[in-house]
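Just below is one structure, and these are the notes that go with it.
Missing here is one protein chain; the remaining ones are kept as they sit in the complex.
Our next item is chain A:
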Amino acid sequence: MSVMVDIRSVHKSFGPLQVLKGIDLAVRTGEVTVILGPSGSGKSTLLRTVNHLEKVDRGTISVDGELIGYRRSGDRLRELPEREVLRQRTRIGFVFQNFHLFPHLTVLENITEAPVSVLGRPRRAAAEAARRLLERVGLADKAGAYPGQLSGGQRQRVAIARALALEPRVLLFDEPTSALDPELVGEVLDVIRDLARQGTTMIVVTHEIGFAREVADTVVFMDDGRIVEQGPPGDVLDRPQHERTRAFLSKVL
């Protein structure tokens, strides 16, 4: 199977704080990779480097064979102009912990904004596609609502539909259920599970161990800016090789 996201030797610091200390990770097409780890382990930062919301200090990231944020010229990596980065981002869907829906736009406008203004799709076609997406996430009747009128779970499902509207090659989820009331977590996980069944390539940062066990093809455990171990959920979650992983799992399970 081909590799969709190829992360090599990625380093990142915020001032004196080293957040990523050399990450190598390959995500294969059609697979779901779940990243686990304690707060501050660098998992969200890693996810944000994949669509260049954070710039890396060292290392490379490619999505579908294309280097993200830079172009290679000889032995240098030259930063791409913003226009190019924005084009690359349309192929990488991103779902935020706090949804970040646009509160002054309706649900439908939230979803059609990027297809219309970035990809130049006709408004009517974009609206039809958006309605199909809303149906897929179970919110067909909410097209005209404003985000403020929706529950947290509904907002996150709209945010997923918004990310899908650009037909990205890979979807990134940054703790998609962490801001939700416990009773609303299930409806969001259902949507992600559904996407997994349809062969969507995804990287999910989460604390939902049960979800990881059920949906992930690969579970990655991160701590202190490094990948401690990775493998099928059965190995990493049930027979962890490292003491650090065991300690973490014993606390969250």
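The rule is short, and it goes like this: a contact is a pair of C-beta atoms (placed from the backbone, for glycine too) under 8 Å apart; a residue touches a chain by one contact, two chains touch by 3 or more; residues count from 1.
Rule of thumb we're sticking to: contacts and distances are computed from a predicted model.
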According to its UniProt record, the missing chain among "Amino acid ABC transporter permease", "Cytochrome bo(3) ubiquinol oxidase subunit 3", "D-methionine transport system ATP-binding protein" or "Benzoyl-CoA oxygenase subunit B" is "Amino acid ABC transporter permease"
Contact residue for the chain not shown (choose from A:Asp57, A:Glu113 or A:Asp224)
A:Glu113
Considering the complete complex, of A:Ser13, A:Asn98 or A:Ser151, the missing chain is touched by A:Asn98
Pick from A:Arg89, A:Lys142 or A:Arg244: which residue touches the chain that isn't shown?
A:Arg89
I need the residue numbers on chain A that touch the omitted chain, in ascending order.
51, 53, 82-83, 86-87, 89-90, 92, 94, 96, 98, 100-106, 113-114, 117-118, 146-149, 162-163, 166
